[in-house]
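Inspection log for the structure reproduced underneath, given as structure tokens.
As you look at this complex, bear in mind that one protein chain is not there, while each of the others sits in place.
Going by the order they are written in, the chains are A and B; count residues from 1 in each one.
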Amino acid sequence: MNKMNKYKLSIFLSVFTMCIVLVIVLYPFIWLFLSSLKFEMDIVKFPPETLPERLTFSQYIRDWQKLPLLTMTRNTIIFSTMTTFTNCLLCAMGGYAFARIFFKGKNIVFAFVLISMMVPFQVFMIPLYIIEYKIGILDSFLGLLLPRLTWPFGIYMLRSFFGSIPKSIEEAARIDGANEYVIFWRVMFPLCIPAVLTIGIMTLVNNWNDLAYPLILTNSIQMRTLSVGLAMFVGQRVIEYGPTLAAAVVSLIPLMIVYVFLQKFFVRGVVMSGLKG
Amino acid sequence: MKRILLFLVLITCMVSMVFAAGSKEDVSTVTKGTEISFWNGFTASDGDILREIFDRFNAENPQDIKVDMDIMPWANMLEKLAVSVSTKTGPTLILLGLENIPEYSESGALLSLNDFWEWSGLDKENYSPNVLKAFQYNNNTYGIPMQYNSHYLYWNKDLFKEAGLDPEKPPKNFSEFIEYAERLSDPTKEQYGYAFAADSAVITNFLWSNGGDWLTADNTKSAINSPEAIQVFKMFQDFSKNKISPTGMTGADLDNLFYAGKVAMYINGPWLIAGCREKGIDFGIGSIPASDSGNKEFIGTGVAFMITSSATEEQKIAAYEVIKYWLSKDILKEWTLRNGFPAWSQEVLDDPEVQKNLIQSELGTITQYTRVPFEGLPESTQILSDYVNPILEQLTYLKISPSEAAEKMEEGINKVLKNR
Partner (left out) sequence: MKYSKKRINSIWYSPQVAAWVFLFPSLVSLMVFVFIPLLTAFLMSFFDVNIFLSSIKFSGFSNLKEIAEDSRFWNSLKNTFQYTFLSVLIGTTFSLSMALYVSKNSMFRKLLRFSFYAPVVCSMTAMGIVWSILLDPTIGMIAKWTQMIGLPKMEFLKNPDMAMPLVVFVSIWKTFGSAMIIFIAALHAIPNVYYEAAVIDGAGVWIQFRKITLPQILPVLGFNVITSTIAGLMVFDQTYVMTRGGPLFRTETIVQYLYSRAFSISPFRLGYASSIAMILFFIIAIISVILYRSFLKNENRVSGNE
């Protein structure tokens, strides 16, 4: 009986702990969403309350009036989804090449890829601006896309995943006479779809939310993304919290929707993946 | 014969003068339809008013000038400005705090605006000489004022009443100020008598009124290690020590506290006015307390129009048109009444609507006591960021004494100035 009680106790404790973690994780979102529906003076009042005393959509209306929301959403979608596609493809190809093919200069090239991951954006953004200016792609979609075609982190991660696929699968394909490209496309890539999807959603999220990068490389409000919209209510001395929070919610919802869909797909993929080997 | 000759010479002179004047006109009027880019950092609600004004300008101006305004946070604008100017992709017109004029002009990023007043034909006497002087650098004009403001004392009238003080009578001098602040503080209710952020700007007001200053008059050495300065430092440190003011807050944090009714007295620029109205605070606004001897001298700061070196001659003239439009009575009056920034143009100050506006008439009288700190010194931001503000922070966190603070600041300031 004692063992049974111990077991029940441990289940209870673990569920309890998880619920606390869940609350900590989710509360800021709940607060964000509820506060976006409050009047400005209710957001920063004393004593603070989570629930709004009275509801208002005025913050969202203010966003709509002040920002070209549709244009910004369009730009954000174009920028993030295109980089997501190219990233998934190029990172998979790059990861595969590093993991499965031995070629001359491999270690140097891989070191080169890693190095590009080790310097923060603030350091090279000015030279980047100058290079884009010299090439002539400032303030354009191409200018936003080309530097972000690939992601060293993604290449690194997919290299690990491709590396863990047993050689036997690859050898079987080779014996069947398939060339490198077919092996990659028909055999290896499908096996790593969950990992590729992970990279995909990470790229989507990072580029969707990025502020500094699109801001410095574009010159007109027509090219700006949603993340800029967020910063538009944060003045140097005055912060309009209401519209900022509403803008944060607006920027968050499309990502959440995408995440919900990809999530189901992703989990199923992980469970069924041939990585179990 | 002589007469005819004389007559011909006269005619020739007159004709050539007309032609000369005419050609001067041609160069300095703008081509129709010129487009200029305009960057500034007016995010938040004053940006909305700015946009409205410029949308009207774009629609109505007779020369068909199109102003393409790009508003982004100041930090991002500064990131982009320098490199865009150096690659000639910079904007024509910008707004920037006047404290940036010395270093931006030194770096060659700005065009000289010395010919603006003559070109515009505006009456320079109409504008406050204090203010115009503040935007000069080395006797040259690189910035034309867009707005100018000082700091003002705000007080929460409800909290005054609760503490038994007359809500219409703010403290007039340092002693009253300290006394009121103590009476208005209540740690049990988390109420602060006077709240301040560890920023040199607010303290400058008290420093000057008390007779001290950051630098010597010729800007060559520090003058901060003086008994007057140490007195002011002690006053502020005591505020932190006695919990009359919270520690470590930023300006934005304190604005929130004031809006939440937790701060009885607060010193800030005019941007608080709109927020107070919105949040329903019964507030009073007036002059910062003078020193006990009655001396008052306050900080002046502002935002200037500047034209970058990326602008062509055409665009420069178009920008001049924009600036001239801004300096007109109607626009300045609109900015004053809608945005709350004090008027510095006499015709606006004389306007009956402005005079009727209690707040604006009050603010307008303070401008004459203002000057700009570190005037004309390119190293000012370095001195403030590296030495003054961090040491003030240590002071409020009770890590050093007021005299130590003054000594360290003196050391730091002289170090920077030595490298000039």
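In this text, a contact is a pair of C-beta atoms (placed from the backbone, for glycine too) under 8 Å apart; a residue touches a chain by one contact, two chains touch by 3 or more.
Predicted model, so just to flag it, every value in this text is computed and none were measured.
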item: Candidate in contact with the missing chain, chosen from A:A99, A:L138, A:I221 or A:V238; value: A:A99
item: Missing-chain contacts mapped onto subunit B; value: 75, 78-79, 82-83, 85-86, 103, 107-109, 190, 246-250, 253, 256-257, 260, 262, 378-382, 385-386, 390, 393-394, 397, 399
item: Missing-partner contacts on subunit A, residue numbers; value: 14-15, 18, 21-22, 24-26, 28-29, 31-32, 43-48, 50, 86, 90-91, 93-94, 96-99, 101-104, 106, 109, 112-120, 122-128, 130-132, 146-150, 152-153, 155-157, 160-161, 163-164, 166-167, 179-181, 184, 194-195, 198, 202, 205, 208-209, 211, 227, 230-231, 234, 241, 244-245, 247-248, 251-252, 255-256, 259-260, 263, 267, 270-271, 273, 275-277
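In the analysis below, only the chains that are shown with their structure count from here on.
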item: Residues of subunit B defined as touching subunit A within the complex; value: 37, 41-48, 68, 70-74, 76, 79-80, 83-84, 87, 89, 190, 251-252, 255-256, 259-262, 268-269, 271, 275, 278-280
item: Subunit A - residues contacting subunit B, complex; value: 40-41, 44-46, 66, 125-126, 129-130, 133, 138, 211-212, 215-216, 219-221, 228, 231-240
